[in-house]
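Here's the structure we're looking at; comments come further down.
Excluded from the complex is one protein chain; the other protein chains are retained at their positions.
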Amino acid sequence: MTRFVLHRLLLTIPALFGLFVLTFIMMRVLPNDPSAALAGENATPAQIAAVRKAYGFDEPLWKQFIIYVEQVAHGDLGNSIISNRPVLRDISDRLPATIELTFVSLAFAACVGIPLGTLAAVWYQSLFDHVMRILTVAGLAIASFWFAIILQMIFAMELDWLPLRGRFPEGLAPPLHITGLYLVDSLLTLRFDQFGNAFVHIILPAFTLSLAGLASIARFTRAGVLETMQKEFVHYAEAAGYQRRRIIWVYVLRNSVVGATTQIGLLFGGLISSAVAVESIFDWPGVGSYAVNAILTSDYKAVLAVTLVVGVIYAAVNILVDVVHAWLDPRVAETL
Amino acid sequence: MLILKKFLRDVPAVLGFCIILAMCLIAILTPLIVPDLDRVYDGDLTSRLLPPSADFWFGTDNLGRDVFARVIVGSRGALEVALSVVALAIGIGVPAGLYAGYTDDWGSQLVMRLTDVFLAVPQLILALSIAQLIGRGVNSAMVALALTYWPFFCRTVYGEVRRLRSALFIEAQRSLGASMPRILFVHILPNVASAVIVRATIGMGFTIMTTAVLGFLGVGATPPNPDWGLSVAEGRDYLPQSWWAVTFPGLGIFITVLGFNLFGDGLRDLVDPRLRRSR
Amino acid sequence: MRRRAFLIGTSAVVTMAMAGGRVALAIPGPDELIWAEDLPGTLDPHALSDVPMQSYMINVYDTLYVNRENPPKLEPWLATGHTISEDGTTVEFKLHDGVKFHDGSPLTSEDVVWSFQRMLNVKKGPAAAFLPVLDPSSVTAPDKTTVVFKLKKPYAPFVAATPLVAIVNRRQIEPNIKDNDWGQVWFASNAAGSGSYIADISTYQPVQQIDLKRNHDHFMGWSDNKSPIEIVRKRTIAETTTRVNALIKGDVDSTDSYLPVDQVERVLASKTATVSKDQSMRVMVLRMNNKKAPFDNLNFRLAMSHAFNYKGFIDSVLKGFAVRNPGPIPFNLWGAPKDLAAYDFNLDKAKEFLTKAKAEGAPVDREIEIHIQEHLAQTTQAAQILQQGCRKVGINLKIVPNLWPQLIASTAKSDTTPDMWVHWVSSYFIDPENWIGQMYDSQFQGTWKASAWYKNDKVDALLREARGLEDQGKRQSLYEEASRLVVVDAVDIWIYNAIELRGLSNRLRGFHFTPIGSGADFRSMSLAS
Partner (left out) sequence: MTEAAPRLEIRNLSVAVGTDEGEARILDRVSLKLMSGSIHGVVGESGCGKSTLMRAILGILPKRGRETEGNVLLDGRDLLTLPRSVFRTEIRGGQIGFIPQDPYQAFNPVFRVGTQLLETTRPKAGGNALNAKADIIALLKAVQLPDPEHALDRYPHQFSGGQRQRLLIAAALASSPAVVLADEPTTALDVTTQAQILKLLRGLAEARGLSMLFVTHDFGVVAQLCDTVTVMYAGQTVESGPVARVLAAPLHPYTKMLLACHPDRSAALSGIPGAVSSPLRPPSGCRFHPRCPSARAECREAIPRTSVHAGQQKVCCLLYEEVERI
């Protein structure tokens, strides 16, 4: 297993380095001079030139790159050109919020999507199957930024059941920082009131975000179950007299889901992408809204850092998914 | 014929096909449906944000332009963008995939490692940073999407070619002395075409959605383009009173993406008997 | 068995959570103000000088002078008064005694000197107003309560510009200086002030939120406000729709001062909130690059000036929440001629001028680019209004979305400056110099404010003379004359002077608008129970 994990890590590193080079080139080659932004709103041309020199933007590109690699090697992705704060710190402050949001969405999507997909496969080509397929495809076709606004209007404004925005009520102290995930921290400290607060705040954004994921999960569960149902061991289980419920919900499903775990990485990528718009609408203090702000202020260092950090997380999730896959399906690790 | 019969029995796929057909018709017939482009670009400020009526079927937007006309003309733009992106991505991805799949040299390695790099970040995130860096506008959004979408085609083709490479009929061609381009384009390409077509169909829907998100985030189409995503973004400040300015472009995105996804799904069921599914 | 226990456990937790969750939906606390206006990009008041920074700075920091009321009046604050030498180059301020920073250390003339030196060395934000006339070494403190500024040349707007400069606590910043950076990295996320409110840095999340606590020991005392607000929670809500919804729902006590006009009725119709409508000093301008053909042609510029539907824009798009401003200086500031004739929307005249321009050989058929700031919907709308007019007279106008940082970078040179772009000139300091002076004196070319690349020796002379004079009456007539000249030359398209719209909760009392900081001065506010 250790060898398996190491192998996956080694495969990831060149890709991440490539991404690093790619983003650097994008940021610097393109006709974008960050000096003016750095110099400030009322800067004179002379001031801008001074900034350009001070930050080394007048150096040749390869030299800038080497300087940058050195910085990153020291765990420094540079300071935001807008706020002058270390971007990595800002991003890591916001990371738990995004992770909490995406994982809750993923969990919700899985809890609803897997049974739906399974039923659709069991009742293959039935009315339920057709309706479910259209609905899940519809889930993929709904623009999340549009859906988010609609949900806010209904559940936060009209019905007034759920909070409109944010991650925690203003003015109340958030849970003690252990993991940074409010839902987890509040439970760890047995503060059920805090858990409740965190929970009601996450419902709308997580639901919005989960929609596309739910649809994907339902779709690949359906496909997986259909495929697994053709397997010999299912026929055997039937002939050997396993209960039908157990065959489908335990034996077939486990195999289908094991096969589908590899899809979760891709799904996670989709969630992170949607989070960019959704976080901003729900005012969720995560990396997504940070990215939107960075784009709007042309904070190229922040954009670069977000891209890299998302890349690293994405890689980590994919490795994690592979490890879980290997753990669920004992044959995988041994084939290596 | 059997395939057609099987396809016709797949109700959602047929529905998807009908939607695509209708959308294409609308896009082609735009000049007939909306003869007066002034309604698209040139609003009357005194009639801004009017609710749907006999005169303005979908109401008017914040500059008094006809939302119906804009949604209709927007369909053309959406399809054009999606087609260009997918075509560009195929143009890069398929030859690259053919080459990388067929050969074993360092070039093949390079291509595949390059796809690793592009796939190391979720597509939208990368497209977002590329689009915002090369300057805003439909064209840069298109370039950004194509640049981030080709690896998907490359991977698909690569996998198929690897599978086919050792097939008997290819071996036979090779021993007959057929050149590599000939083998690739005459013998292998037709065999990977179905996989590419399926991915392209689903990619159309996916691209329309991603373009809309880029438009919404302000790195896509630019005013006065009646782009759907941009229209939703422009209209969202007028919610909830002027719901029509947001809802109809949103429905445009929804229905078109739905059509491509349903159809693509059905195609995949036909083409890929293993029912393997991904995005 | 295990599974059942798990299910029971989970439901128990969720039930308890839901029971506790009711608390979450309660409105903000009775003595806490939730202020939903964007946080500045950095907390360093010397690094930035924009509207979000102003509304933060005026609460956490003190300045020599402040602007209050509307129309604004310049009042001494940390200073008790000032004197200007005969030749206009030496300005001396007397300071209040016994002022204390938030950490308890005294604020003396030394701190004022150091603050100005830091501001001038950092060379960002507010520095632009001072760099041409002030060297860091020429700020001195002869005694504990006196600060002397030696200007390179007479500069009349100097005192009016002092509210731009926050006086910061040297003792807190100095230990955090690295690589001679004047503590910029540290100060970007810290505070060291003396103002009416103390920034609680532990609550600071960049871009997102910061809490301010009342400074009970503020040197001005609190006798003017019987029930001041103890805690102000500043929150950024990025989406306009969300921000307005939050106000209506009662989650927050304010929006920013750019409430979309179409939301005004909705806010007014709610039981929870109202809208404050205040005449500001913020002029919207469609810039024209006078150095680029065809904009070097007066008739073409005139054609453009007549092609914009001013009334339609102000009455329909802005629903009347703006006032037509015919020239560069806000009409409610001295120096703006009362009799200035505004260009009107007249497509016949536009066509006429266009024909003339064409006859004079101007390349009127080329595609003209107008750059907008894409996250500011109004810039798009204005450009689209112009686009509609242009379509009708046969000018091909293309809208290009852009962003502030890129735009100000592009204005460094005339050939990179866009054909046209849309922006506002807000009140950085209250003096015609902030508008016409920095916009049309050719010596400022290369800054965004002077991006019309207009050069008229007569205007240059008038503006330079006005800058050197202390007498406001004399200055006024000079600025009025200059205004008439630039309007005749149709240098830019001046549209309106803004009425600022800010949504406020009904429980808020004591909101007083002033163009600088847009009324976000928490000192005077209180909350009704």
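Letters are used for the chains, namely A, B and C, taken in the order the chains are written, and counting of residues starts over at 1 for each.
Everything below uses one rule, namely that a contact is a pair of C-beta atoms (placed from the backbone, for glycine too) under 8 Å apart; a residue touches a chain by one contact, two chains touch by 3 or more.
Only a predicted model underlies this, so the values are computations on that prediction, with no experimental measurement involved.
Visitor: Would you mind listing the shown chains in contact with the chain that isn't displayed?
Guide: Computed over the complete complex, the missing chain touches A.
Visitor: Check each of A:K63, A:H177 or A:R246 against the chain that is not shown and name the one that touches it.
Guide: Counting the whole complex, the residue in contact with the absent chain is A:R246.
Visitor: Give me the chain A residues in contact with the hidden chain, please.
Guide: Residues of chain A in touch with the missing chain: 231-233, 235-244, 246, 251, 254-255, 258, 328-331.
Everything that follows uses one rule, which is that only the chains that are shown with their structure count from here on.
Visitor: Of the pairs A-B and B-C, which shows more C-beta pairs in contact?
Guide: So, comparing the two chain pairs, more contacts are at A-B.
Visitor: Can you work out the whole-Å distance between the CA centroids of chain A and chain C?
Guide: 36
Visitor: What whole-number Å value describes the gap between the mean CA coordinates of chain B and chain C?
Guide: The separation of the two C-alpha centroids amounts to 42 Å.
Visitor: If I count partner chains per residue in chain A, which residues reach a count of at least 2?
Guide: In chain A, residues 32, 149, 153, 157, 292, 296, 298 touch at least two other chains, as defined above.
Visitor: Give me the residue numbers in chain C that touch at least two other chains, ranges are fine.
Guide: 239, 241, 375
Visitor: So in the complex, the part of chain C that touches chain A is made up of which residues?
Guide: The contact residues of chain C facing chain A are 13-14, 16-26, 28-29, 32, 34, 41-42, 44, 47-50, 123-129, 131, 184-185, 188-189, 205-209, 231, 233, 235, 237-239, 241-242, 245-246, 248-249, 251-252, 375, 403-406, 408-409, 412-413, 428, 446-449.
Visitor: Provide the residue numbers of chain B that touch chain C in the complex, in ascending order.
Guide: Per the stated touch rule, the residues are 41-43, 45-46, 48-49, 62-64, 136-137, 218, 222-224, 234, 236-239, 241-242.
Visitor: If we count contacts the way the header does, which residues on chain C are in touch with chain B in the complex?
Guide: Residues in contact with chain B: 239-241, 260, 262-263, 265-266, 309, 312-313, 315-317, 372, 374-375, 377, 380-381, 383-385, 387-388, 391, 399-402.
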